[in-house]
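All protein chains but one are shown in place.
Take a look at chain A:
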Amino acid sequence: MTRCEYIVQLQQRLSGLSEAEIADALAYCNEYFDEAGEENEQQAINDLGTPAKFAAQLRADAVLKSQDSKDAQACADKQNKHSLKNLWMLILGVCALPIALPLGAALILLIFSMMLVVFCVIFALFIAIVGFLAAGGVSFASGIYNFSQAPGNSLIALGLGCASIGLSLLGILLTIYLSRKGIPELTRMVSRLYQRFRRKETME
């Protein structure tokens, strides 16, 4: 490598640093080459180190020094950016209210009505169970009561009573199964929806 090539390469590798920094570095190297003299050009290059190394060392030192001030600046910048972003979000939210409010209300009502349906089903089941139980009980009782008078009918009544009570028992089992499975599932769905909604907000 010749002196000229060295200087050119060094200049390229120093790009990005301030003009003053680059000028000082090049002045140092040029002076060094001048002092060394032409006959010692290669030795001078050895002393200075390769352009890559020279530039790297210079950058490393420059970074270390400016890091403290840069960190402080970065923190301040971050805070400014954050508050600005929040302000924009707020303005956007207010502008979107005419659509957002009814949409949000509709969504809430939808969820609410879904939950209502589930509870109604459970309630209906409950009523059915009670009904079957009552009918079964009455049928069974009348069967026993009238046994002496009309055995055949009584037996039918007894049988119906038992069947009815059996159905109500099955209903109870079904209700227990549904509520065990259904309610956690429903709450899980709602929370998942909520999470997705939340994630969308934070991503924006």
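The working rule: a residue touches a chain if its C-beta (ideal position, glycine included) is under 8 Å from a C-beta of that chain, and two chains touch if they have at least 3 such contacts; residues count from 1.
Methods note: contacts and distances are computed from a predicted model.
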#### Entry: Omitted chain, identified by the protein name its UniProt record gives, among "Stage V sporulation protein AD", "PadR family transcriptional regulator", "Extracellular solute-binding protein" or "Putative aliphatic sulfonates transport permease protein SsuC"
"PadR family transcriptional regulator"
### Query
Thinking of the whole complex, not just what is shown, which of A:Ala27, A:Leu103 or A:Ala141 touches the missing chain?
A:Ala27
### Message
Touching residues of chain A against the unshown chain: what are they?
### Response
24-25, 27-29, 31-32, 34-36, 46-49, 53-54, 57-58, 60-61, 65
